[in-house]
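In this view, the complex is presented without one of its protein chains, the others remaining in place.
Chain nomenclature is as follows: A, B and C, assigned in order of appearance, with residue numbering initiated at 1 for each chain independently.
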Amino acid sequence: MATEPIRLFVTGGTFDKEYDELSGRLYFKDTHVHEMLRLARCRVETHVQTLMMIDSLDMTDADRDAIVESCRSASERRIVITHGTDTMAETARALLAASTGKTVVLTGAMVPYAFGSSDGLFNLGSALSFAQVLPPGVYVAMNGRVFAGDRVRKNREGGIFEET
Amino acid sequence: MATEPIRLFVTGGTFDKEYDELSGRLYFKDTHVHEMLRLARCRVETHVQTLMMIDSLDMTDADRDAIVESCRSASERRIVITHGTDTMAETARALLAASTGKTVVLTGAMVPYAFGSSDGLFNLGSALSFAQVLPPGVYVAMNGRVFAGDRVRKNREGGIFEET
Amino acid sequence: MATEPIRLFVTGGTFDKEYDELSGRLYFKDTHVHEMLRLARCRVETHVQTLMMIDSLDMTDADRDAIVESCRSASERRIVITHGTDTMAETARALLAASTGKTVVLTGAMVPYAFGSSDGLFNLGSALSFAQVLPPGVYVAMNGRVFAGDRVRKNREGGIFEET
Partner (left out) sequence: MATEPIRLFVTGGTFDKEYDELSGRLYFKDTHVHEMLRLARCRVETHVQTLMMIDSLDMTDADRDAIVESCRSASERRIVITHGTDTMAETARALLAASTGKTVVLTGAMVPYAFGSSDGLFNLGSALSFAQVLPPGVYVAMNGRVFAGDRVRKNREGGIFEET
């Protein structure tokens, strides 16, 4: 079936955290999305663009405005956003309020890809798939499921996403 | 959004190959699908059932009949089948000819999961996602894309799937 | 060649750090040494004992006394200690001062094993090997090299061990 190109916006989150062996802390360097798409042998045309590399707990209203504006001005009609899980639902609501008219799917990971994360690869495959077939709207793709952007929350005790 | 349970039929293929350290050969033992779903933190209700554990080059007409019959008699309306890539398109055509009235998505991997396969995890996330939202029909989910079951072939030189 | 049993004391360190997916922080749970020895197909008789599970920056004089005392009272004459890299040299000096009369080899890792650490496995293989053949004394086995316990320091800028 025909596939349209997908814009893939990177914003950071657990997905892209690295281990700094000198400080012993987790930090951000470059996104792993390119490597993940290559190892996945992904043949969907994706245009990857890093908007920011931050923990989603540090995401400000200005950051969310930048994400919304990037979605609005993207030439693609289908968009995937990698995002920290803690405030993914807030960004989904900001995107909903902005009514971009596009299919926007947010995804992330509970474990960094660099830590051998299985959920990052699985979620990326899931998000790119939902983004190809769902109608315009804002969605969260986590745990193999897809949630409407205004009816999702992270259950922090369980580390999973659930419907509200 | 509401999710129905998905039946996940395992048939073997590269996906599930293991390295036998005594003989130095690749072989089949148990499926890795349970472990993959666990590491992926998958929360879609999946009912995993191993139908066979074979290289798809060794798949006979009787094997394909068994797969078709299993899809027909499954109580779920949405089905994912893990399958060797070499004859995935043949099995898709056998399923199409049988008109099960269900959404059936075949997927696989170019590299064994036990070999640190990134495409297995990515493809599993992709197949489970397409299976949740596509209308009844037979599909192949590989390389992040989804193909209609009667319009797909494996390009063996490139190791990718493409539309016919 | 005949091998004596080796006592393997676990004290924590980067070696054994895990990623807590709920808090997004690194923490200690159980040691990975058993799993590492199993995957390494190690056939040296090792008696693994966890003395503590701490970051070596948090190691107190009392902790070091406990390590020294454990080495002294062990029935084995050959001992490997997994240890955080930051104060490994201090513990080596404490062991030297105590003159246990045994062959004691300290080792660790710059990257957690759970993070796909290659240096943890390599260093464990190295430390167990040096411990089998070196005469009584205190040694640090890091970066494939072995250092006398009183002539070693961690170069924190480079993340490597060097002779003093």
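Assume a residue touches a chain if its C-beta (ideal position, glycine included) is under 8 Å from a C-beta of that chain, and two chains touch if they have at least 3 such contacts.
Computed from a predicted structure; not experimentally measured.
Student: Could you tell me which displayed chains border the chain that was left out of the figure?
Tutor: Hidden chain, whole complex, touched shown chains: B, C.
Student: Which listed residue (C:10, C:36 or C:59) would be found touching the missing chain in the intact complex?
Tutor: The single option touching the absent chain is C:36.
Student: Touching residues of subunit B against the unshown chain: what are they?
Tutor: So the residues of subunit B touching the unseen chain are 14, 17, 19, 21-22, 24, 26, 55, 110-112, 114-116, 156-157, 159.
Student: Please identify, in ascending order, the residues of subunit C that touch the omitted chain?
Tutor: Within subunit C, the residues touching the omitted chain are 1, 3, 36-37, 39-44, 110, 118-119, 121-130, 132-134, 141, 143-148, 159-161, 163.
Everything that follows uses one rule, which is that only the chains that are shown with their structure count from here on.
Student: Touch graph of the chains shown: is it line, ring, star, complete or other?
Tutor: Topology of touching chains reads as a line.
Student: With chain centres defined as C-alpha means, what is the inter-centre distance between subunit A and subunit B in Å?
Tutor: 25
Student: What whole-number Å value describes the gap between the mean CA coordinates of subunit A and subunit C?
Tutor: The separation of the two C-alpha centroids amounts to 39 Å.
Student: Roughly how many whole angstrom separate the Cα centroids of subunit B and subunit C?
Tutor: Whole-Å distance between the two chain centres: 45.
Student: Please list all residues of subunit C that touch 2 or more other chains.
Tutor: none
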